[in-house]
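Taking it in order: structure first as structure tokens, then the write-up.
Missing here: one protein chain of the complex. Every other protein chain is in place.
Order of writing sets the chain letters: A and B. Residues in each chain are counted from 1.
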Amino acid sequence: MNQQQSNLYRFLVGLGDDAVVLSHRLSEWCSNGPYLEEDIALSNIALDYIGRARMFYQYAVEVEGKGRTEDDIAYLRTEREYTNLLIHELPINDFAFTMVRQFFVDVFYCEYLEKLSQSNDERIAAIAAKAVKESRYHLKRSEPWIRQLSEGTDESRRRIQAALVELENFVGELFIMSDWEKELVAEGVAVDREVLQSGWDKYVQAFLAQSEINFPDSQLQIRGGRDGIHTEHLGHMLSEMQYMQRAYPGLQW
Amino acid sequence: MSQEHLAVYEVFIRSSRGLDHKHVGSLHAESPEHALMYARDCYIRRSEGVSIWVVESKNITASQEGDIENFVDPMDDKPYRHATHYELPDSVNNM
């Protein structure tokens, strides 16, 4: 791979990692939802993200050109090689936490993927165009959830606020760009995430203000995901997720 | 018995453009908007529809079996409402 291809590969794997890790978390709700309808709805979102991960990985291995598969990427890399943004890997905690995270990433993806669908890389543009529709639907669901839980009972409001406190440190990373990604922006392939931050802040603050919930801003930043520096949670997730491929190397399933 | 937290909604799906909405079942939801979204997730996972109606079950007024004979039977003596009631010359086909 030349430099440009190697940047592109890195970019695609990062987006795939974001999706695969969040889909894994969402899938943990299956049979654990607050009621059946919500259980089914959360599984649908998880499926959307698995689909996204596969599309990004499949393209990544084509760019790499070594004959690897999407599963090699997902199942045979260590946590230091995983490059997802950290917010995606945090455990599901309670339903409030899951929905606040979802709301945060939904707002982000609606903007980000919209822009990414204009990428001059047609393949990326097509994936983003498909995914943005999913995210718009996800946001349509997560918003009323945040509102209901914020205004429902004292307990639900308290849980929403606790989730906000825990998550706010992980939002900033969504908007941090590294040099190699900036090169891709200059080439018209990627999207500058930095410029999305103020819009994200405004949108989220205004939405939460309707329920009289204060969210200061997304300036606090715990970072490292794209460089493979994770929370402690990812290693455990991967040891579970990769168990079969690690225990029985090289087999077809 | 614990209290029901959610309302029951009946779900109607139009399977393709040009067809009627058809009743497919029900679900529980907190609002009509949610009912619509849950209907999407629960009843058209395989793209079975192009349009969804939801209505809270309690808002449906249904005929009772006992009423039906009074509703339906008086209709049975009006054969002139049906096309087959009329005899036309054989030379006129397909009217």
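Structure notes:
Note that in this section contacts are C-beta pairs under 8 Å (C-beta built on N, C-alpha and C of every residue); 3 or more make two chains touch, one makes a residue touch a chain.
Rule of thumb we're sticking to: contacts and distances are computed from a predicted model.
The chain absent from the displayed complex carries the UniProt protein name "1,2-phenylacetyl-CoA epoxidase subunit A", chosen from "1,2-phenylacetyl-CoA epoxidase subunit A", "TRAP transporter small permease", "3-phenylpropionate dioxygenase" or "Fumarate reductase subunit C". The chain that is not drawn here is touched, among residues A:R101, A:R159 or A:R193, by A:R159. Listed for chain A, the residues touching the missing chain in the whole complex are 20, 24, 27-28, 30-40, 43-44, 46-47, 50-51, 53-54, 57, 70-71, 74-75, 94-95, 147-149, 151-153, 155-156, 159, 240-241, 243-245, 248, 251-253.
For chain B, the residues touching the chain absent from view are 1-8, 24-28, 30-31, 42, 45-46, 62-66.
Quick note on the criterion: only the chains that are shown with their structure count from here on.
If you check the complex, the residues on chain A that touch chain B are 35-38, 40-41, 44, 140-141, 144, 148. By the touch criterion given at the top, residues 5-6, 27-31, 33-34, 37-38, 41-42, 45 of chain B touch chain A in their complex.
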